[in-house]
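The other protein chains are all here in position, but one chain of the complex has been omitted.
Should a chain be cited, it is by its letter among A and B, assigned in written order, with residues numbered from 1 in that chain.
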Amino acid sequence: MGRELTRKTATELAAAVTAGDVSAVEVAQAHLDQIAAVDDRVRAFLHVATGEALAQARAVDEKRARGESLGPLAGVPVAVKDLFATAGLPTTCGSKILSGWVPPYESTITARLRAADAVVLGKTNMDEFAMGSSTENSGYGPSHNPWDLDKVPGGSSGGSAAAVAAFEAPLSLGTDTGGSIRQPAAVCGIVGTKPTYGGSSRYGVVAFASSLDTPGPFGRNVRDTALLHQVMSGHDPMDATSINAPVPPVVEAAAHGDVSGMTIGVVSELAGDGYQSGVMSRFAEAVEVLQGLGAKVVEVSCPHFKYALPAYYLIAPSEVSSNLARFDGMRYGLRAGTGSAEEVMAATRAAGFGAEAKRRIMLGTYALSSGYYDAYYGKAQQVRTLIIRDFEAAFSQVDVLVSPATPTTAFDIGERADDPMAMYLADLCTIPSNLAGNAALSVPVGLAPENGLPVGLQVMAPPLADDRLYRVAAAVEAAFDSRRGHPLLDEAKGLGA
Amino acid sequence: MITRDDIAHLARLSRLALSDEELDHLAPQLDQIISAVAQVQEVAAEGIPPTSHATGLANVFRDDEPRPCLTPEQALRGAPAVELQRFKVPRILVEEG
Partner (left out) sequence: MTVTYEEALTRYEPVFGLETHVELGTRTKMFCGCITTFGGEPNSQVCPVCLGLPGSLPVVNRTAIEYAIRIGLALNCSIASWCRFARKNYFYPDMPKNFQISQYDEPLCSDGYLEVSVAGEIVRVGIERVHLEEDTGKSLHVGGATGRIHGAEYSLVDYNRAGIPLVEIVTKPVPGTQALAPDVARSYVTELRDVLRSLGVSDVRMEEGSMRCDVNTSLSVRGSGVWGTRTETKNVNSLRSVERAVRSEISRQAEVLDAGGRVIQETRHFHEDSGETTSGRSKEEAQDYRYFPEPDLVPVAPSADWVSSIGASLPELPSARRTRLIASWSVTELEFDSMRNAGALDVVEATVAAGASSADARKWWMGELARRANEAGVEVSYLAITPAQVARVSALVSAGTLNDRLAREVLDGVLAGEGTPDEVVEKRGLAVVSDDSALLAAIDEAVAANPDVAEKVRSGKVAASGVIVGAVMKATRGKADAARVRELVLERLG
């Protein structure tokens, strides 16, 4: 029974709990049992909030017993990336420098989830302060891909992706700054969305690159992902960069995956050298499927996309060098070293931050320095404008753009860990959407023949057209699921049968 | 080309007390990264305005109305050192402000 519950979709679980067919406590317990069974190998979680989760589940059951109506995520367990401030639960951001920190306040998004009667199971592992593509930059050790435990689950939201792929939770929260939801979703064989920037509140989401960070949903299928997207999104007066517009009709779009009449653009620059052949072949297949479903497919050129990676690796480090300055051992978190305040700050930060964080802080400090600002940060902001214009030109011809979500399938743990340039390449396809603030998602389209590892199709839409993503993704998913005859994740053998 | 001394200077500016081993290790990596990101300078961007905010929003304000704040206990919880209901910090060397 427990195992069956963990195989249900979020949509099914919410309906079952609301109908009283199963209690929220049973659902929560089933998932806690799964965590106990597999997380010593997957290591998706940094903190499992057993007591709190069961208490929340009980509260949902009591609410139902009183005859009150339940929220759209009634009793649905959710895993939360450890970047979200959760009052009373440890929040480390995957960093030693925040070891032991318990926030005195709650992020807007997790508060909305609770208000929707979801059950927060715990906090998931991530690359330190969201910087990375594998969780190997976590101060607490990497997570493991449920498809093959020697492989990375992607990053920076790798723990959240692994948790969903390992059936530890049907839904999870992540953040996407350069691809940190889409890339893990792709390499773990699940669905992950980067909503339109400003579409989901950043209040309580520890900042990495403020103008790029976008909280978003993971799910095992398109419809579940849309449900979480809907509940978590919307304007927040506590976030001055949040958009004051209705959430695009993503749930409805996910229920109607019909691409006939849509024009779909294939970005010619997002292919070629460095792209694994199995990724390209699965991608090509997906494009054919879309054509077969009635979409018109054209090639589109976005000539400035080749500058997206360098621009991103100037803008993001610049913003993070400033955002991480507050971690100095004076007010919370780790304090190390002796001597003056200046010495203690420097010793604390040296002890608390990992190598990638240090690299990016120094890179950002360099790019913002007087004398270098115009040539680096300033120039990168201009490139950003050009990329936005590339997208605008493209979207004037097509409804959505597609590409592989990431050039390769999951790589080995350790393979790129000390090779930052190689690691950065994982973001090649995803970064342009972050710079432009567009909506984008990754939906699984099969396994690479050479290694049997998942491949994701990236769909990109203009800002506030998130629903188009789900329309296309639902169509693709339905087509592949029906071909396959079973959910893709059934083929994940990393954790045994 | 960015030298090890330049990196050491950046580390000081960023308040990172890096060890010699770390500096030895990080300097060539940073040099490589900086060369790669310098690629943005190839782009002809005459007259192209920089984008600092992608959403196009402006004039987002809040009313001058009080909202509940934290209790001192909540504010100070987790502080490495506290005295007289204040954050106790080591002696500050350079006077600022």
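Following the convention adopted for this analysis, a contact is a pair of C-beta atoms (placed from the backbone, for glycine too) under 8 Å apart; a residue touches a chain by one contact, two chains touch by 3 or more.
Note that this is a predicted model, so its numbers are computed, not measured.
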Among the chains present, which touch the one that was left out?
A, B
Consider the whole complex, including the chain that is not shown, and state which of A:M126, A:A207, A:L309 or A:V445 touches that chain.
A:A207
Touching the hidden chain, out of A:L98, A:A161, A:V266 or A:L453, is A:L98
Per the whole complex, from A:A37, A:A111, A:L149 or A:A240 the residue touching the absent chain is A:A240
Have a look at A:L5, A:V60, A:A186 or A:M345 and name the one touching the chain we're not showing.
A:M345
Chain B positions in touch with the non-displayed chain are 13, 15, 52-53, 55, 57-72, 75-76, 83-97
In the complete complex, which positions of chain A touch the hidden chain?
84-85, 91, 93, 98, 101, 103-105, 107, 202-207, 209-211, 237-241, 318-319, 321-322, 325-328, 330-332, 341-342, 345, 365, 368-370, 373, 377
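The rule we apply is simple: only the chains that are shown with their structure count from here on.
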What is the distance, in whole Å, between the centres of chain A and chain B, each centre taken as the mean of its C-alpha atoms?
24
Within the complex, chain B is touched by chain A residues 100-102, 104-105, 197-198, 211, 237, 240-241, 243, 304, 307, 310-311, 313-314, 321, 325, 328-333, 335, 337-347, 349-350, 353, 355, 358-359, 361-363, 365-367, 369, 375-376, 378-386, 388, 420-421, 435-437, 463
Which chain B residues qualify as touching chain A in the complex?
2, 7, 10-19, 22, 25-26, 29-30, 32-34, 36-43, 45, 48-55, 57, 60, 62, 70, 74-75, 77-81, 87, 89-94
